[in-house]
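This report refers to the structure that appears directly beneath it.
For this view, one protein chain was removed and the others were kept in their places.
Up next is subunit A:
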Amino acid sequence: MHAEPLSLIFLNAAVVNNFVLALFLGICPFLGVSAKKETAWNMGLATMFVMLVSSAAAYGINWVLGELQLEFLRLICYIAVIASAVQLVEMFVKRFSPALFRSLGIFLPLITTNCAILGLALFQTAKEYDFVQSLVYAVGAGTGFTLALMLMAGLREKLALARVPRVSEGAAMSLMLAGLLSLAFMGFAGLGGSHG
């Protein structure tokens, strides 16, 4: 596992096992903030930043807990670190871009409960990545998340102009679209390492 080249890790996290479309992580923001491309882009970047911070922190925590043989506290520590990182991003965004702060709304604090981030921390622990590999994995996951969000936002912007039957308005149509996207991403299977 340690010999896995960095490019493969990146590719694997970004497209082959895309966090949103193949592993079903971070579906809530995926459906919630994908109405506009601009918001989607900012949300993607914010998430990627939190991913990087928490990935680095998770690596450190895992090492410390391993030394102290307190592995059962791993989950609690991870989530506490993620919550603090989100708080940091929230203060940062609020200070420097109030408009963006408003457009992200409730979904900014909800990054805490974005399972993509916790999932990332758990997966990198399970795969026993070293520090650099973890960071590359985080960037890949963030890229994949942003990619999925942008694709979805583009589709939904087009769809807003189309006339669809009343019964399929709203979430139902978004899920069908997501299904089609996911089907498309399955074409990447076999490109990288096989399992998530």
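Everything below uses one rule, namely that contacts are C-beta pairs under 8 Å (C-beta built on N, C-alpha and C of every residue); 3 or more make two chains touch, one makes a residue touch a chain; residues count from 1.
Everything that follows uses one rule, which is that contacts and distances are computed from a predicted model.
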Name of the absent chain as recorded in UniProt (options "Polyisoprenoid-binding protein YceI", "Two-component system, NarL family, response regulator NreC", "Ion-translocating oxidoreductase complex subunit E" or "Chaperone protein DnaK"): "Ion-translocating oxidoreductase complex subunit E"
Contact residue for the chain not shown (choose from A:Leu6, A:Leu122 or A:Leu155): A:Leu122
Of A:Phe24, A:Trp41 or A:Phe101, the residue in touch with the unshown chain: A:Phe24
Touching residues on subunit A - with respect to the absent chain: 21-28, 31, 72, 75-76, 79-80, 83, 109-110, 112-115, 117-119, 122-123, 126, 166-176, 178-180, 182-183, 186
